[in-house]
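Every protein chain of the complex appears in place save one, which is left out.
By written order: A, B, C and D. Residues from 1 in each chain.
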Amino acid sequence: MNVLKKLVTWARIKSPWIIHFNTGACNACDIEIVASLTPRFDIERFGIILKGTPRHADVLVCSGPVTRQIEDRLVRIYEQMPEPKFVVAVGTCACSGGVFSGCYNVKGGIDSVIPVSAYVPGCPASPAAIIDGVVKLLTSLEGKKLLAAEPEAPARTTEAECNG
Amino acid sequence: MANEETIRQELAAKFPFMAETITVRRERRVFAETPADRFMEVFEHAAVAMGFAHLCTITGLDEGENLAFVYHLARPDGTILNIKMTVPKTKPVIKTISGIFPGGAMYEREVADLLGAEIEGLPPGTRYPLPDNWPAGQYPLRKDWKPEMLDEAGFSKGEMKNG
Amino acid sequence: MAWPLFWILIFPGFLFLCLLGWAVEYVDRKLYARLQNRIGPPWFQPFADFVKLISKEEIIPTEANPVMFKLMPVLALTAVLTAFLHIPLWSTTPIVSFDGSVIVVVYLLTLPTLAFFLAGWHSTSLFSTIGAVRTLTQLFAYEVPLLLVVLGPALVAHTWSLGKMAEFYNQRPLLALPNVVGFCVALVTLQGKLERVPFDIPEAETEIVGGTFTEYSGRLLGLFRLAIDMEAVVGASLVAAVFLPFGLGLGPIVGFVLYLVKVLFVVFLLALLRTVTARLRIEQMVIFCWKYLAPAALFQILLSLVLNRII
Amino acid sequence: MKKPGKMTSEVLKASFKKPATIRYPFVKIEMPDKFRGKIKFYAEKCIGCKACMRDCPSNAITITKVGDKRFDCEIDLDKCIYCAQCVDSCVKKALEATREFELAKLNRTELKVTFHAKPPETADPDTPDEGTEEKPV
Partner (left out) sequence: MARFTIPIGPQHPALKEPESFSITLSGEKIIETSMRLGYNHRGIEKACEERTYVQDVYLIERVCGICSHSHSTCFVQAVEEIAGLVVPPRGLYIRTLIAELERVHSHLLWLGVAGHEIGFDTLLMYSWRDREIVMDTLASLTGNRVNYGMNTIGGVRRDFTREQLEDVLKVVDVLEERTKYYIEVAMEESTLINRLSGVGALSHEDALKLGAVGPTARASNVDQDIRRDDPYAAYKDLSFKVITDGHNDVYGRTIVRVLELMESYKMIRELIAKMPDGPVAVKAPRKIPAGEAVSRYEAPRGEDIHFVKANGTDKPERVKVRAPTLANLQSVSKMLENNNLADVPITLAAIDPCFSCTDRMIRVNDCRSGNKDVLSWESLRLFSIGWYRHRGIDFSGLNGKLKRMETK
């Protein structure tokens, strides 16, 4: 049976589909994320595709400190993603709120709203650093057995409103 | 420094009551202060007659017991005229200038949101920049306001959820 | 004996089609990336995508009708599989051969499109309903030229069975030459059937962010993508069997290699078409099909009738 | 009239050219030499004036006194914005911006880097060896 587990974990590592979400960032990190798709860095060689809908995506790439107005939308997008899902916080603002962590309208890093699997510090995190972060996240999956969906998120049916 | 001097003389001649407040800080920068009630007159004269055709922005200041607003007007030749007027915090009402500068409406909404000024005659529109569910009566840019005041008003920051 | 089971499950059946489908998807994505001066995915990417999707949690929207929601991918898969049994791969006799198998194959190839429509319709999210409606409008546009163009060679061979047609052309390969126009039209309409750029209007990245498969995720999405890959293989081998029928019956090994070369050649042309063109809009696509493809197909039929007269 | 196949010659040519992709994780890339990456701390140079703590825009650096003339420094890589203002503010040049940019970590606690000062008895004032950088377990 663990051959099957190994196979599934291998498959999850080799085909991580990502969805990008900007939670109030100064946009330097978003430009670097898009730059990693252009021919010079080309993350498709890792099997990574940028998907438009949370339903199809495995990895949620977030950039920016979470402002108050964005918070509920971030949670809604996170909930629409099927298990097992991961969150990569790109840039210092996403990791800890960065320079804006004192401002009144900012909640702090992404992990103050949703659980984060990998942190890529940098202001902005260069495309190479983002690729390094994603690769580290993927190689770490080899260790953990991720066959069954996490217990606390049982397969559930959610109301099919349009993706937020 | 010549044309700044002419601006000063012209303003001083037209509005003697504010003559001494007009100062020329450096080239292309003229600062002036007017009482609140005479402000519209001076503003209109500057914007229309003296050719200050571009309203850069409106800065709101919290000066202890009253609120001050600095209107930055720019002329194509680069000179900026900054007209300051103060209004008591108890009755922070100012008249809108979106009649002359429709673009100014957004700056006025920002001042109203962040400093709690009431703008008379402002056309209805969405609030900027604070969220809709922002507790009323909280004006972030006031000196006496602290971010913690938000939490008392039940607008909590949420605790740390670390995966 | 268990021959039929072997045929259905292993050889020209499910397993073979799966492997060939993934190989075709890999060739397509790699070529697409290389044409954009990028490296492109590794060779095992389609297999990894499939296994990952199968192991993911699937979310079924509450308003959606769960039975239909789950049934559609299976319907699409079965239709494509049964169609594959009718197509002569390298020997002139396909597994199932009867008079009229051409019509049946073309009909079976439209079933997946209906499955996509019903899937989009039943997942009730607004995105997918718009996507589903577009799948149907597109179906009407490319279906007629495809059918006409496949019937051309059948007329010349005086038979409706794919097996006999392959035999007929095998003896007189030269007769396949006038079918070139038909071959091009078949390629373009196959591109439409597989919903690939320039005809990927109902697909995920179209005008509506979700497209037909917005609400699908996990296993069902994996099955749908497998069905589309298989449909590509079946479509390519149908076009190869009808329009490039030379070299059949030279024994199993040589025949098999020749068949693979033919399918990869057709896939290469499809990938090229996908890189070169930009995405059409729905009205333009319908106009394009009726203004250019249908007349070309009719011309092909005329040519076949004239040929009929001569020989 | 739109001619769909116009790009064919160009696209075929592109497929024979070498792809413009640098294979990053397998081929190491170097940031230019004056790049502002992870900040490094030299414990023995520090005099504990805390100028860096005052000037850090996101208060990511904390200096703690652990003995006379011995200071530990703790840098939060997830708060730091890599502006290297601390390097400029430090009068004793005890801080330096390295070129290291691959700082991604899987949990946030690993992003706290502490530099410990040398233990007193072996501390030899004139040998400028830098403090041990010990990563939290």
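Here, contacts are C-beta pairs under 8 Å (C-beta built on N, C-alpha and C of every residue); 3 or more make two chains touch, one makes a residue touch a chain.
Given the structure is predicted, the values throughout are model-derived calculations rather than measurements.
Summary of contacts with the chain left out: across B:I80, B:L122 or B:M149, the touching residue is B:I80. By the touch criterion stated above, the residues of chain B touching the omitted chain are 25-26, 28-29, 31, 53-57, 59-62, 70, 72, 74, 76-78, 80, 82, 101-107, 114, 125-131, 140-141. Seen across the whole complex, the unshown chain contacts chain D at 2-4, 6-7, 9-11, 13-14, 20, 31-36, 54-57, 81-85, 88-89, 97. If you put the missing chain back, the residues of chain A touching it would be 19-22, 24-32, 34-35, 38-40, 50, 52, 54, 65, 67, 69-70, 73, 77, 98-100, 102-106, 123-124, 126, 162-164.
The criterion applied here is as follows: only the chains that are shown with their structure count from here on.
Of the two chain pairs shown, A-C and A-B, the one joined by more C-beta contacts is A-C. Once the centre of each chain is set as its mean CA position, chain A and chain B turn out to be 42 Å apart. Distance between chain B and chain D, defined via averaged C-alpha coordinates, is recorded as 43 Å. Taking each chain's centre as the average of its CA atoms, chain A and chain D sit 23 Å apart. Contact with two or more other chains is made by residues 33, 36-39 of chain C.
Shared interface positions of chain B, defined as residues touching 2 or more other chains, are 162. On chain C, the positions that touch chain A within their shared complex are 33, 36-42, 44-45, 47-52, 55-64, 123-127, 204-205, 209-210, 213-218, 221. Of all residues in chain B, only 130-131, 140, 147, 150, 155, 157-163 touch chain A in the complex they form. Taken together, the chain A residues at the contact with chain D in this complex read 39-42, 45, 92, 95-96, 98-99, 101, 109, 111, 116-123, 126, 128-129, 131-133, 135-137, 140.
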